[in-house]
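Only a portion of the chains appears, each positioned as in the full assembly.
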Amino acid sequence: MFFALVIALTALSGWAHYFTQSSGLQFVTTSAAIIMLAALLGRATENVAHYAGERIGGFLNATFGNAAELIIAIFLIKEGLFDMVKASITGSIIGNLLLVLGLSVIAGGLKFKEQRFNPILAGHNASLMLLSVIALFIPAVFLKQLKPERIDTLSLIIAGLLIIAYILWLIFSMITHKEELADQAVEEEIEEGQRWGKGFSIIMLVVATVFVAITSEWLVHSIEEVAHALGWSEIFVGAFVIAIVGNAAEHSAAIFLALKNKIGASVEIAVGSSLQIALFVAPTLVFVSLIFGKQMDLIFTAYELAAIGVSAFIASSISRDGNTNWYEGVLLIVVYVILGAAFYFL
Amino acid sequence: MFFALVIALTALSGWAHYFTQSSGLQFVTTSAAIIMLAALLGRATENVAHYAGERIGGFLNATFGNAAELIIAIFLIKEGLFDMVKASITGSIIGNLLLVLGLSVIAGGLKFKEQRFNPILAGHNASLMLLSVIALFIPAVFLKQLKPERIDTLSLIIAGLLIIAYILWLIFSMITHKEELADQAVEEEIEEGQRWGKGFSIIMLVVATVFVAITSEWLVHSIEEVAHALGWSEIFVGAFVIAIVGNAAEHSAAIFLALKNKIGASVEIAVGSSLQIALFVAPTLVFVSLIFGKQMDLIFTAYELAAIGVSAFIASSISRDGNTNWYEGVLLIVVYVILGAAFYFL
């Protein structure tokens, strides 16, 4: 029944995308398909998390979620649309840190008075977020004084350092200090009827992610037309609309897990996804741009830097104690709406 | 005896205000009256805190203290003096976070080696302070790119969001998570001779607050003349002189409670008062300005933003662990004096 609905809606949105011209119809059908696919992804993630442990499950989810964004960004770079790439990187970071994390914390917080996760992990996440902010902030500060070719070299060096830092972080968190960062959240059993086999869970995770990526791109196309009709600016669409849709998978999975009192996994999805974008996707795109002959630099606008910096600070401040409640989710959402309004009026 | 002195000095300062022309005489008599009224307010607060619990007592105190400032600010807005309103908002925030908190922590710290308060509350206070800084910082960053009418709309949206965040905070801290935020400070009994009845305590709290508000305004008038004679700038008077006098009540009450080892209540007065100004008084004034026909925006100057940001960071850094000692108070006062010197020379 559930699977039938997922397949039907996905097929319907494909039909709307390829055989109709109405962006309104495309928008509605694709949105519905994404919601169901995201629910499928949520179930698959929970099953994989059951076999792999919460953190690996969260890491897999973050990776599959960002694979879609990486692919979309590569197409944009091929077209030389560097500003839109940076806007969507910004949007993904703040969308995950504020919207995904905020909604998860509220959802979990309304059901449970207090949710706990590993404070050591929270501390490391905060330091890594700070590194991301520093890495994007420094080139912008030194910008005025530097010659263009030096900006490109500096961007390459910083991109290389971030990728090294990210690989070492994987070694640290997956190998040398795996136990310390493990989550002590209460193990909650998946109901018998919903438990899938190990292999099937992994296949479903991959299939759901792929289809979320495909349909997300369809949605992006239809939304751009809808946005144009409504008079929204390109930066607002890049940083908010695309990012919200592109992170739908993370959204539903993170909220789903928060409602199961696995807030540690929600944080891993939301914060882990942001870190992966800042420390791995963004610097990788700098190197990818070299392949296409024109290098993208790491200079973000003051608006983008302000948004990323502010998001990192409030998310750190809230998650640092390894403890969440509904009001902390409200604070994240309030900051997200303030940023959304500011970008909307830009 | 005590009550007679309070009444006599208040009457004397009223006489000086209405029947003499000497701003020097007005300054001296009104200062003396405020000191006694503030002492009365301190006693009343302690008595109410005895019946209501420390946090509610601190909240009441912060509210009554800020009612005076709200009223003064409304008169300033009616006159269109938006810059002075923002300077006095800035001054109230940094005065509470640095001067009131600093003196309380030093006073308490010289008497007790270490004073403790609820670290969960401290963490939430830090996050709320950060929200305040973000809410004032974002419009200033986006300022240059925005058209004037959009700045006004953005200011209204942010003001609305802050008021919602503040109301939800009251629901969170007073209703859903009351116990978690309760202070575990040692219950200290008020001496028999000084304990008042519940009703009388509340009446005294209200009466003392009203008279502090009235006499504060008298003092503001006389001080402005004194300041003019001494050649002080308007922004320095707004952000430092008026704020110190206007917060005299919070000062004495917070120090009084710190000396009684109720540092949790002192923090609630100082930090709570700052938060109330940033999250409730300032946005309310934006809406109030609409009534008078000309909207005040939320764009603060770079100097004001630097002062507020710096104060929030150092106060968070010091209070985050729920633990204070005299040296932490020294740090707050040093930052206050640095800011005071910088504004003085502006």
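Each chain gets a letter, A and B, in the order it is written, and its residues are counted from 1.
FYI, a contact is a pair of C-beta atoms (placed from the backbone, for glycine too) under 8 Å apart; a residue touches a chain by one contact, two chains touch by 3 or more.
For clarity, every value in this text was computed on a predicted model and none was experimentally measured.
A.B. asks: Once every copy is counted, not just the 2 shown, what does the total come to?
C.D. replies: Spelled out: 2 chains shown, and the full complex contains 3 copies.
Rule of thumb we're sticking to: only the chains that are shown with their structure count from here on.
A.B. asks: Which of the residues in subunit A end up touching subunit B in this complex?
C.D. replies: Of all residues in subunit A, those touching subunit B are 113-114, 302-303, 306, 310, 313-314, 317-318, 320-321, 323, 325-328, 330-331, 334-335, 337-339, 341-342, 345-346.
A.B. asks: Which residues of subunit B touch subunit A once you look at their complex with the stated criterion?
C.D. replies: So the residues of subunit B in touch with subunit A come to 120, 123-124, 126-128, 130-131, 134-135, 137-139, 141-142, 145-146, 150, 153-154, 157-158, 161-162, 164-165, 168-169, 172, 176-177, 180, 316.
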